[in-house]
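The structure appears below as structure tokens.
All protein chains of the complex are present and in place, except for one that has been dropped.
Which chain is which? They are A, B, C, D and E, in the order written, and residues in each are numbered from 1.
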Amino acid sequence: MPRAVYPGSFDPITYGHIDIVQRAKTIFDELIVAVVTNPSKQTLFSLEERRKLCEQALKDEQIDGIQVITWEGLVIECAKRYQAQAIIRGLRANSDFEREFQMALTNRDLNGNIESVFFMTSGEYSFLNSSIVKEIKSFRGDVSRFVPSVVEKALEQKFRKT
Amino acid sequence: MPRAVYPGSFDPITYGHIDIVQRAKTIFDELIVAVVTNPSKQTLFSLEERRKLCEQALKDEQIDGIQVITWEGLVIECAKRYQAQAIIRGLRANSDFEREFQMALTNRDLNGNIESVFFMTSGEYSFLNSSIVKEIKSFRGDVSRFVPSVVEKALEQKFRKT
Amino acid sequence: MPRAVYPGSFDPITYGHIDIVQRAKTIFDELIVAVVTNPSKQTLFSLEERRKLCEQALKDEQIDGIQVITWEGLVIECAKRYQAQAIIRGLRANSDFEREFQMALTNRDLNGNIESVFFMTSGEYSFLNSSIVKEIKSFRGDVSRFVPSVVEKALEQKFRKT
Amino acid sequence: MPRAVYPGSFDPITYGHIDIVQRAKTIFDELIVAVVTNPSKQTLFSLEERRKLCEQALKDEQIDGIQVITWEGLVIECAKRYQAQAIIRGLRANSDFEREFQMALTNRDLNGNIESVFFMTSGEYSFLNSSIVKEIKSFRGDVSRFVPSVVEKALEQKFRKT
Amino acid sequence: MPRAVYPGSFDPITYGHIDIVQRAKTIFDELIVAVVTNPSKQTLFSLEERRKLCEQALKDEQIDGIQVITWEGLVIECAKRYQAQAIIRGLRANSDFEREFQMALTNRDLNGNIESVFFMTSGEYSFLNSSIVKEIKSFRGDVSRFVPSVVEKALEQKFRKT
Partner (left out) sequence: MPRAVYPGSFDPITYGHIDIVQRAKTIFDELIVAVVTNPSKQTLFSLEERRKLCEQALKDEQIDGIQVITWEGLVIECAKRYQAQAIIRGLRANSDFEREFQMALTNRDLNGNIESVFFMTSGEYSFLNSSIVKEIKSFRGDVSRFVPSVVEKALEQKFRKT
């Protein structure tokens, strides 16, 4: 009964991430979405805000049985702690493959028992990421095709404040 | 009578940009250079300084009939407002194709009536961008091969101040 | 009144090619589809078969005013002969950019008055090319999502023979 | 109990392929190695020779419970026939990502119920493929680091004949 | 008797850098490691700390005859000042080739007498860079496989402070 961790910044979660969650669920019995901190990147939403948006978005999309956690530390430690056999990564046409490779090989160096497993995002979301969503919304553009409505509302509030 | 918008940070304009302007002019009757703000990037020159440098540089290179504007917002809205059929992008050997694709597909999602049209930079300027020019000049290097003299002077003043 | 040549093997024409024709038509008043020979590649369809399939497919899709020609020689000579200002190329996520660049720069070396102009294929057809269509059909797979019905029938006949 | 098909030419099987088999086994209860025909590529070994080499090599490496089959047709049909939930693909630093994407998206178009799942080859085998092995052996070079001894012997016999 | 400069941020030096130093030494009689400032990047270690770590690490690895210097300015000026015929760069699988090309071509523009010469990092260190080391260490992960012990200790002190 394979269990997997799907780590990411999720700043905020998009339909691209949700697509990967659904694909990974066809293979893994248990899936843990791990919202992680990245000391070298500044995020728009706080760690807890990002976790809540993931939880709410997955609920609104009626995807059940997904645990959403936050994690401050190495992803490989998170996988170990939650006894996962795999770390899920989504590949898009514009993925930074080399960065993905670097992370996967580094994680393998750190713990050889946990596999990095890659799924391919739907063609529809192939060029979608959190940054472009934030960029469009910062200019008051429409992002309803890219993120669930709970996320769109959160983005609106964020940019209203600034 | 096709009209096009050529958006960019132009921080500052280089001979690579000017090369694209000249190529696009062979196809488009009217060309609008749109100096845009990018909330996530800090620029060396202010929006208005960048606009003036574009205007002056194009004038010095004796390229007529180019309107230079500033725009704060989505590029696709700029194209719509100026009734352009196309958004011009320059491709270099070291272009971030994926970023270009992402922008073009996102713009197409936002407005399907405006095409992204790509021109290829001259081989001579194939690895030239504004960042490398600023980096060289910050170390007092010679950039006269890369930018018009009005831009070189502006860079000198900028780095003298700092 | 800019005129453009859109060259290719079109072995056979796919919805991806047709998508580019439609995009190019928004900018260019006259568009010539040039079915070219490539001495180093063997084709499934003859030059004349490919031309006829292009003509029929464009007609079936109700795209008017497109001239379809065959050309044996350098593309740049074709553009010159038909007094075109531009050579159209489609970019897909899996385009061989370097090959495109090489051809564009070589064409520019051979004739500096004709521009290579790139359009981006619809995301839907972003990974579609003639080879994958032939591969699927050679195994009796369904290709109706990828090519017009006239092309599908021609492929069926071709593979029945072999 | 997820089941997966790992398709390929395996002409011949290398330690890189075997590495992927072992990684996939940590996630999938049942794994089927499918040696496929590719009409557009000529192989050094016959379909049956390739199947036997896979079988023997996996046995020599003491990897149990792997079914090795041959398949002439679309990979997606093979996965369907064997009731697999996933198609396994190995990613190397020099993978042709675009080709992988094209195949995965095409397979998804043809059957949305079967996922393409990617594993990363060990760094050690990151630049290894069957072609380089054949090239080295054709010049009588040593390939014992790259393929099991049963494969090395088969290569020796093949090149002795020619 | 060719002499070369090997420039970099070395923030901090890793086994990947040391691997390149050893390879370059097989070709160049004299090798100068130049720790450079990069106005647009913030470093974890100061220029002088980085120089000392390079010096100590190379000494600990018993690599003799390497001069370690600091340089504030264009790399090409450094090469000229030290009468080097070449600038050494390491290529990894995840090198930013375009950035490397841009720098090499720009340096060639600035001084045509100094060649950029590229060496390939060992497969073992192919995905290793200073950033990933800092990221792992910031989470208290083990980096002893990636950097000499003197560097590991310096990283520990750095992150203890923060």
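Simple rule for what comes next: a contact is a pair of C-beta atoms (placed from the backbone, for glycine too) under 8 Å apart; a residue touches a chain by one contact, two chains touch by 3 or more.
What you are looking at is a predicted structure, and each value in this text was computed from that prediction instead of being measured.
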Which displayed chains the hidden chain touches across the whole complex: B, C, D, E
Residue, one of C:83, C:102 or C:149, that touches the chain absent here: C:102
Options E:37, E:56 or E:85, residue touching the unrepresented chain: E:85
Interface with the undisplayed chain - residues on chain E: 2, 23, 26-28, 85-86, 91, 93, 97, 101, 104-105, 108, 115-120, 122-123
Chain C residues that touch the omitted chain in the full complex: 39-40, 73-74, 76-77, 98-99, 101-103, 105-106, 109-110
Footprint left on chain D by the chain that the document does not show: 93-94, 127-129, 131-132, 135-136, 138-142, 145
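As a working rule, only the chains that are shown with their structure count from here on.
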Joint neighbours of chain E and chain D, given as chain labels: A
Most central chain, Cα average position: A
Relative to chain E, chain with the most remote C-alpha centre: C
C-alpha-based rotation, chain B on chain E, 0 to 180 degrees, nearest 5: 120
Furthest chain, CA centroid comparison against chain A: C
Euclidean distance of C-alpha centroids - chain A vs chain B, Å: 33
CA centroid of chain B to CA centroid of chain D, Å: 47
Chain E, residues touching no fewer than two other chains: 93, 127
